[in-house]
Each structure stands twice: as C-alpha cells, then as structure tokens.
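Here the complex is missing a single protein chain, while all its other protein chains stay put.
Which chain is which? They are A, B and C, in the order written, and residues in each are numbered from 1.
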Amino acid sequence: MSESAPVLTMSGISKRFGTTRALEDVSLILYPGEVHAVVGENGAGKSTLIKIMTGIYSADRGSMTLAGQKVSVSNSAEAQLLGIAAIYQEPLIFPDLSVAENIFIGHQDRGRIVNWDAMNDEAALLLAKLDLDIDPQILAASLTVASQQGVEIAKAISLDVRVLIMDEPTASLSAHEVNRLFQQVRSLRESGVAILFIGHRLEEVFEIADRITVLRDGRHISTTPTNEVTEEVLIQEMVGRDVSDFFIRTEHPIGERVLKVRSLGRQGVFEDVSFEVGEGEILGFAGLVGAGRTDVALALFGVAPADTGSIEVDGVSVRLNSPRDALALGIAYLSEDRRRLGLSVPQSVTANVTMATLKRYTSSIGLLDSIAERDDARGLVEKLRILTPSLSTPVAQLSGGNQQKTMLAKWLNVNPRILILDEPTRGIDVGAKADVHQFIDDLARSGIAIVLISSDLPEVLAMSDRVVAMREGQIRGIFGRDQATQERVMTAAVGTA
Amino acid sequence: MSDWLSRHRWEAVLLVVLVVTIIGNAALSPFYLGFGNFINLFWLSIEKIIVVVAMAFVIINGEIDLSVASVMGFSAAVMASMQVSGDIPFLLAVVFGILAGALAGLVQGLLIARIGLPSLVVTLAGLIGFRGAARVILEDRSIGDFPEWFDRLGQQPLLGPIPLALIIFFAILAVAWVVLERGSFGRKVYIIGNSADVARYSGIGVSGVKLRLFIVSGLTAGLAGVLFAARLGSVRGSLAEFFELDIITMVLLGGVSIFGGSGTMFGVVLAVFTVLNIRNGLGLANVDGIMQTGVVGLLLLGSVLVPNLIERRRTRLPAPEP
Amino acid sequence: MRKRMRLAALLAAVALVAAACGSAAEDTTTTTTTTEQDTTTTSAGVEVGGPVVIEAAESISALFLPKCTNIPVFPQANSGAEEAAAELGSDPASFVGPADCGDSTGQIEFMANAVTQGVGAIMVSNNAGDELAPSAQAAADAGIPVVSWDSPIPSAEGESVFVAQVDFDDTGVVMADMALEILGAGGGEFAILSATPEAANQNAWIAAMESALVEDDKYADLVLVDTVFGNDVAEDSVTQALALADQYPNLGLIMAPTTVGIVAAAQAMTQEGLCDQVKVSGLGLPDEMREYSLSGCAPVFALWDFVDLGYLTYYVAYGIATGQIEAAEGVVFEAGRMGMYTITADPTRDSGLRVLMGPFTVYTVDNIGG
Partner (left out) sequence: MKVSPATGMNRGSGRLRRMKPERVKELTLIGIISLSVVTFGFLIENYLSGRFFNRVITSVVIVGILAAGQALVIITRNIDLSVGSATGVAAYLTGDFLAANTSTGPLVAAVIAILVGSTLGAFNGLLVAYGRIPAIIVTLGTLALFRTMLSLYSGGQNITADTLPDWVLQFNQVTVVSFGDFDIRLVSLVAVLTGLGLHWALARLRWGRRLYAIGSNPEAAKQAGLPEQRLVFWAFVGSGAFAGLAGFMFMARIGTISATAGAGLELESVAAAVVGGVSIFGGAGTILGALLGASLIKTLELSLVRLPQVSEFWRDAVLGILILVGVLIDLALQRRLSRRPIAAARSDSGSSPPVTVGEHSRASEGAPDE
C-alpha cells in the first residue's frame, strides 16, 4: 500500500432519488497504486457512488477532491479529462469499430488525422502490455466479452487514468478470464493507478484488493485493509442485520413435485442442473451474479431453451421454446430487469397487470373486458398494497417498489403453478421488501411452487424450504432448511475453502 | 379532467389548433360552414385518411410502412387489369384487387416479422417495387369503363349526401378505435411498440402481431386503392403516387411517436381533422397547392418541436401551468 | 338568372352590329363559321342571332386551374387570362393548382373547392384522363361551366367546351413536317421522347403523328424507331435522350412533344457533342429553346402561344358564365383582340365541343429572337 498522498477523496457524499436514499454521508479515499474494493448488497449504493465519480449523477451534498484539488464532474468526458475512467460489466464498446479505434476514439490529443499504422502499433503495444492476444485491427464486435473488457482496460491505460473504476468487471467472465483480468489489474496497480473495484465474489475481492470498503443501505460501514478482515466479518457487515430481521417462512406441508429438472444444460452457460420443486415449496437459488441462475430460469421460461437435459411438469416431459409455451404450462418468470423485460412503463397499472393474461379478458370478437381487467387489477393492487394514484396511472410514475409489486401482480394474475422469481426485491426499499416476502409466503401456502433466485443471501435463507447453491454454471450443493446456514451456502456459492 | 389533460397534452393542443382552424376558416370563408363542404372536406382525402388509420397501428407498433401509396396503386392496377381481361365478374376483380394489397402486406410483413429486416428498408423497397409492379401491369394504359354501379358507388352519395367511402372510413375508424383502445390486439400493439422484449417475456407473439399488422396495412391500402379507383372512375399506374408522405405526416401529427409505443386514435383523428380543415381552408382561400404542402410540412416540424421545447421548459420550471 | 340571360341577349344583339364591322376572323375559323351563322335559340328561349361579341358584363369569380403552377407555360397562360379579365372588367380568376403536374387528385380538390365557393366558371388544363370527369360533372350539376384548355377531359363529361390550342391532328402533321424538314427528303430514323406513358395530350399527338406518317407518302422515308418516356423530369429525359442516341447509331432526330423533354434532349445532345448527328425538335418554349435554336441543335420546333390560349379561354368561360354565349355547336363569338371563333364538335374526341385556337407558331433561328 502506498504512503503517498491520496489521489481521490470523496467526502460526505449524499444522494437521494425522490424518497429513496441512495447515499448518505459516504466518504472514501483512494491512494495511487492501490486496489480498493467496494462491496455491499444490491442497493447498498455502489453504483450511485461510481456514477457520481464519473459525473453521470451529481451529488446532493459532499465534495470530491482529485490530487488535492476540489473538482466537480458533470459528464464522463470531463471525468476522463481528469483521469477518471470506468469499466462496466457490460463493456461499452463500438461494435463497428476496430479494437485500436475503440481504444483511441475518445482521445482529444491525437490530432485531427488518424494515423492508422501508428494507432495500430500503439494499440498492439498496449494490448501486449496487458498480455492480451487481440489483433488491434479486428472489429470489436467479434470479440468475447472478456476481450472487450481487455480493450476497455487498454483504453483506460491509454488515457493515462489516475483512477480506474471497475464495476463488476468479472461478472461475465470465466475463471481463466478472471485470472487474466487480475494480472492486468496488478500491472496497472504497479504503474500507480488507483483502482476502485466493485465485486460480488468475495473470493475475488480477497484476491485482488488491498483495502475493502463496505457499504450498506447507502451508508459507509467500514474500510479495512484486506489482510485484517475475514470473509465472515465482511458478510456480517454487508448484511448488517440478523437473518431474524427477515420474514421467516412458516412451516407447512409440501405437496406433489410439480417441476422436475434433469441434467439441464446449455452450451457454455450452465450444465448438469437437476432439481425438483414441489407444490407450496420455495426453492431458493443462491449464488453470485453470473453463476448461471438466471440462465436456468430463462431455459425454464422458454426464452433461451436448454440444449441438453429434460424438464418435466406434472410428470410429463415438456419442450419449452418460448414464453408462450411456458405460460401455457403455468410457468411464470418475474425478471430481474424490470424496465427492459418486465414492465411497459408508459402503460397503465391495469395494462401491465393484465399484460400476460390478455387472452382471459378477450371476448370472442377480440375486445377486452375492461371491467374484469380493472377488477382483477384492483384486487391485486389491494392485495399487494401497490401505492398508485389510480389504476390508469402509467407505471412510469410509480416508485421502484411499487413497480416491482406491479410486475409481481402481473405474474400472479397468470395464476401460475410454478413461479420463478428473479431478484424479486432488488432495489426496493425495506418496507416494500417485507411486503414482497409476505406475498411470497402466501403464494407458497396457496400451493404454488416457487423458485426464488436472489443474490441477497439472508433473504434466500429466510424464505426458502431448500436452497440450491450455484457457481459457474453448476449446482454446488442443495441444502435443506435446517442445513442451510449462511456460511455453508456462501462457501458453496463463492467457492472458497 | 386534469388527469386526462396531463396524459393527453398533445391531444389538447391539437384540439385547440383544430378549433382555431375551424373558427378561422369560418371567419375567412363564407363557404366553409356548409354541410356540403364538410362532406367534401373528408371525401377529397378519403383514401388517404383510411390508410392513416392503419398506419397509426403500424407506427405505434414501432414500425413504418412507406409502401402504402404504391400498394394502393398496385391494388387498383390489379383490379383494373382483371376488368380489362374481362374473364371474371367485376366484383371478383374488386376482391382480387383488395387481396393483392393484402398479399403485398404479407410479403413485406414476412420479411420484417420473420426474417427481421428493418421495416424502413423493406417498405422503401416496397414503395419503389409495388409502384413498379403497377406500371408493369398497366403500362401506359388508363383503364376506365368500370361497371356503372362501381362508378356510382365511388362518385355519388350513398346515404343521403354521404358517399360510400365516407361510411367506410368512419366504420374502419370506429373499428380501429375500439380495437386499439379496447381490443386485445391493440393492447399488444402498444406493448410491443414500447418494448418487444417485454412483450415476448409476457408471452405475446411479437412476430405474429407484426405480420398481421402489415397484412392489415396492405389490405387497407388495397381497399383504399380500389375506392380511389371508384372515385376517379379510372386507374393509371401513377394512382396515389406520393400519398405516403401525407399519410405519415398525419399520423405523426396526431402525437404518435415515431419510436412506437405511444399515441392515441383520438390524437390521430384530431390530426386528420386539423390537416383536412387547414387544407380546406387554404383551398377555399385560393392558396396554391405547393403552399399547402409547405404549411403541412411546417405543422409536422412544429408538432414535434413545440412539445419538445415545452417539455424542456417544464423540466426547468418548478410548477407547470395548469 | 332568366333576367340576366335576357340582358345578355340584348347585349349580344348590340354586339352583332359591332361584329359586322369588326375585325377579320382568322383563317382557321372563318372557313367553318360561315355556314353556322344561322339564328339559334338558347335553352332560355331567347333568340340569339349571329356572332356574339363577348363584352364586359358583370364581374365573375373564376378558377384558372393549370396542370401545375411550376411549369412556365401555365403562368403565361394565366397572364393571358388576366389580360382578358381586365378587358372584360372582371376579377382576375384565381390561379392555383397542384404542386406536381400529373397530380389529378390535387386538381380534383381545387375543383371541388371552387364548386363550394360557387365560382362563375372553372377553366382547367386536365392533368390526367377521365379522373377529372366526376368533378367536372359535379361542377356542371351546380351550374358552373367547366371550360377545359390545353388538355381536355377525354370523355367530355361535365365539360362545356374545350379550348384547343391547336388541332390535335394538326399537331401530328406539324411534327411530321418538322421531322421531314430536319431529316430531309431522303428521310431517316427518328425517335419520340414523350412525357409520361399516361399523358393524354402527348399520346394523342403521337398517335396523330403516327397516322400522318402512314397516310401521306411524302413521309414514307421517315422511320420512327422508338418512343420513350422521360416522365417530364429533366434528369430522366436527359438519360432517355442519350440512350436513344446510343442505341440507334443512325438516329437523326429526337422529337419531343413536351416542353420539358425537348429542352432536356437539346441539352443532352449539346452536352455530349451529338448535335451534328442528332437534331432535336418538338414542342418547346422559345425562351427555353433559344440557346439550342441558335446553336443549330434544335433548328425548328413549334408551339402555340400560351398567353393567347389563356386569353381566349377566359373569354370563352366568361361568355358562357355571363350567358352571352352558349356552349353549343355552331355558336360563333368574338373574343377581344383574337377575333372570331366558332364552337364545333370536337373531331378528336367521341363527344364534346371545341373551340380551336391555332395556329402553331413554328420557331426557327429566324423568329426566335435573342
């Protein structure tokens, strides 16, 4: 760790979105030549923090000091000029440009005329420095995500960054690729760059970070040198409350096995996934982002069908090639990505609630029974305690928690037999979270088989009858309710020890 | 009311423009306020506005159909050529003409919905290609001599002073309005227009909806082409040339987003009424055709620019004016 | 209405006297008028005798509807109409029209609006075929005379009378004569560059020319090798003209019966240095053709005077609208400075009436000016 002066100091940063408190008085110091990991649960405020650093958001309060000078950043171009660059889990590349161009396109200082040869040579040099075997003249579109990320790092180096923010860069990478990435990170560190590393896999954080900062619910919890902290402590700090804070799944009988999955696999994504879910059972899926849980769900929902293995519903082998197939069998999937895949936000609450069940309200001449629609929507709005001015209010005007509930209402309206919930409480406030947990329990009671995917470990543990731990596309353990402890599940999911 | 206003700001603006237009026209031209003129005002553009209704669906769905005017010409050409060949009853030729439009829509729809080509390019090719097909069929002929009942339907009032095409327009409009606002299909069109992914994840058959839309668009254009032939009493290869611009203009003016997902039939109807009234007013004021085109062009630009500017002001001002 | 008719008749009677010592009628009309000077009876039951001198009566509102407003010949025609209106003490007709020539829909709109406005007369140069007929009929039903000019309504439905610039059969002969003049007695190959394949005027003229070629032996050596269309778009016309020159190595002449086509063809030949081999002729505006006429590329071409056409048209429409003349076969009238004309059956159409203006002005380097 460096003794030198801090390169970047964030002090007393606060940021609110409407009623949601994203960051509250957070301070952070980055030294040149260190890898500083920021960890925390989803919604802890990590993304907001880096968005403030790169000028995408402006802080409500607090200040940012770069190399001793107070700075304000209002867009990412300014951030770049100041030597702050960011790399995201999904690389922001230009697919139609070559690798070399992707690296140099944002440069202001390279003259008006592009010297292709020099640029290619320089790019090759940069890539070689990072030990990346990428042809600089190739189109970026044809690279793997890992290579695209390498290109982004090369770009950051080329910009002479002083602070490099890496936002879950390993999320989409294989173990081998992660190793390569870490080599690159280390060589960057050696050249004196301060690296802000945001990661979910604690194993990786311990491997790469010099210091670790924990954020929780928008607050700064701790900053500790890596060698002075253990995984257990870290998890405790991240979760911050006892598992007993959560709604606990009540005991109840589990009925017939409705869904049986045998050796399900999809080339390069997940393999040999087998499990069963019974009526009224909640099967939790724990694991890190990128462990392949969503991909299994998408295979069950027919979006991205599996290429090996079998799926049985009620003992009958089925083929699921589209969401329509899945819905016809009573399988519903609540997506983790509310805005892109879950809701039609300019539409009314009613329209969103009935979106997946239009057929039910359609008369023989194709008209919608709007009274029945509104009745059902009203029922669900009341049941789920969705706060909305009216049933015809566009969903875009609701808060995140109420949007999430609306999405849940949409799937409940399907009357599913099997409900897959993917991060059902991500990014919503505590109150809404408790509501959602209550509903999940009610649903299970009513006999629905539930697959609960969540990166929120305490949530999984509290809610599930059994817990599946996934890592790198494979199931690493299935734990009964009494065996499922934080440590055991985390160990299986993170892969240490 | 304020709830309605907040969500239908554009319709409100159009309503004001329409009322101002009507008052202005009435003040400026003594001939404007007459029943005959109101019939005329619709009748003179009836084929265009029939297609406008279908186009509204296509654009709300996030696509575009540039080929409609050419398909109108194509359908009329098919009908006319069959009439000339004389082997089949004329009524059948009319049916085939309309079906030719649907077929044109089907071909384009397959390329868009199933193969995934962008509709802008496919229908641009259709715009050129189906016009070409009409010319191939008719060459330099101008085909008239349709049975008298056909001409009469096209040119004479059917119910009192109201001609058939007007009845068809209002019937289509009523159906379309109900389907878009109250129908399952209309709901799907909106959802897909917002996000095809959300629709797919909700079990909606996206490509099926798109395919049907383009068939309907072709069918409507076919019907409009045949109606136009009846009104004109004869068909040439250039029938309805360049109508697509007016048609798209009216839809966009109605507040339908070119990116899909938003817009209402009410807005489109208001835009249709506004454009027709402005054109009528300008016509009665003896304003030249090219000026009328320019005014509509300005209206199109203004219709998007003004709300954009208002939006920007609103975001800056703390409290919006009621 | 009846009162007005009677007044008109009275005026007509006065005019008769004036006509007797009036200007000499033109050759084209005098031949036909002599036998038609019998007294006729109008539908109103008022006796009208002999040639009527159309004179200032009440002011009328009218629509002077061109194919489009963008081609110079139409504003020219309008200036003639304005001149006539001024002479007759009437308001000038409103000169509006569609943006595109060929836009019959636009013309229909203008006609319908004119009917709504209750104008006294509609003067229209028909853009298309019979598409305009229903609108003309509607106008006629509303008691508004529809006088076509430049380009008639083929079926003559709803049309009172067509003011023809020239006899369409004459056009064929004039074009054949010009071809003969350019290609010489020895004949040679020539091609036609027309407007659109659907243009009624051009098609009639071409047909007339083709039959002239067949009927008269002196044209025996003129070989029409091809007819192509430039869509009255300059760029397309240039392309087509050049393609003709390339395709027919022995081509000696391009005959373009359209003012857009002839200029484009002349420009194309000039540009490519082909004027020595391929001459250009047809119907062209002297202003636009002057350059090529002087260069010898287009040694001879023809056109009628559009100002006169507009002038005559207005007189006819005004006469009918004010009840001074009736749109009936055999009616003879005097139209201001242009003299005496007779309404006859239109020999180029199955039905319909015609006033023949004529004659062509044939332009050569001698009379083109500049």
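Note that a residue touches a chain if its C-beta (ideal position, glycine included) is under 8 Å from a C-beta of that chain, and two chains touch if they have at least 3 such contacts.
Computed from a predicted structure; not experimentally measured.
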Who does the absent chain touch among those shown?
-> A, B, C
Quick one: which of C:Ala99, C:Val223 or C:Ala328 touches the chain that's been left out?
-> C:Ala99
Of the residues A:Gly292, A:Gly330, A:Pro424 or A:Pro458, which one touches the chain left out of the display?
-> A:Gly292
Out of C:Val238, C:Val300, C:Val316 or C:Leu353, which is the one that touches the chain we can't see?
-> C:Val238
Which residue of A:Thr9, A:Thr48, A:Asn120 or A:Thr406 touches the chain not shown here = A:Thr48
Footprint of the hidden chain on chain C, which residues?
-> 69-72, 74-75, 99-100, 197, 228-229, 233-235, 238-240, 242-243, 246-247, 249, 260, 263-264, 267, 270-273, 287-288, 290-292, 294, 370
What chain A residues would touch the chain not displayed?
-> 17-20, 22, 42-48, 51, 75-81, 88-90, 92-98, 101, 105-106, 110-114, 116, 135, 137-139, 141-145, 148, 168, 171-172, 174-175, 268-270, 289-295, 298, 303-304, 336-341, 345, 396-400, 403, 426-427, 472-473
State which residues belonging to chain B touch the missing partner chain.
-> 61-63, 111-113, 115-122, 124-133, 135-136, 138-139, 195-197, 200, 206-207, 237, 245, 248-249, 252, 258-260, 288, 290-291, 293-294, 296-298, 300-301, 304-305, 308-309
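Please note the rule applied: only the chains that are shown with their structure count from here on.
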In whole angstrom, the CA-centroid distance of chain B from chain C equals 37
Taking each chain's mean CA coordinate, chain A and chain B are separated, in whole Å, by 44
Averaged over CA atoms, how far is the centre of chain A from the centre of chain C? Could you give it in whole Å?
-> 77
Return the residues of chain C touching two or more other chains; collapse runs of consecutive numbers into ranges.
-> none
Name the residues of chain B that each touch 2 or more other chains.
-> none
Which of the residues in chain C come into contact with chain B in the complex?
-> 68-70, 94, 96-100, 102-106, 108-110, 112-113, 116-118, 128-131, 133-134, 137, 155, 196-198, 200, 203, 229
What residues on chain A touch chain B, complex-wise?
-> 301, 303, 322-324, 326-327, 333, 335, 340-347, 351, 355-356, 358-359, 361-362, 366-368, 370, 389-390, 392, 394, 410
Quick one: which bits of chain B touch chain A in the complex? Just the residue numbers, please.
-> 3, 7, 178-179, 182-185, 187-188, 190-191, 194-195, 197-205, 261-262
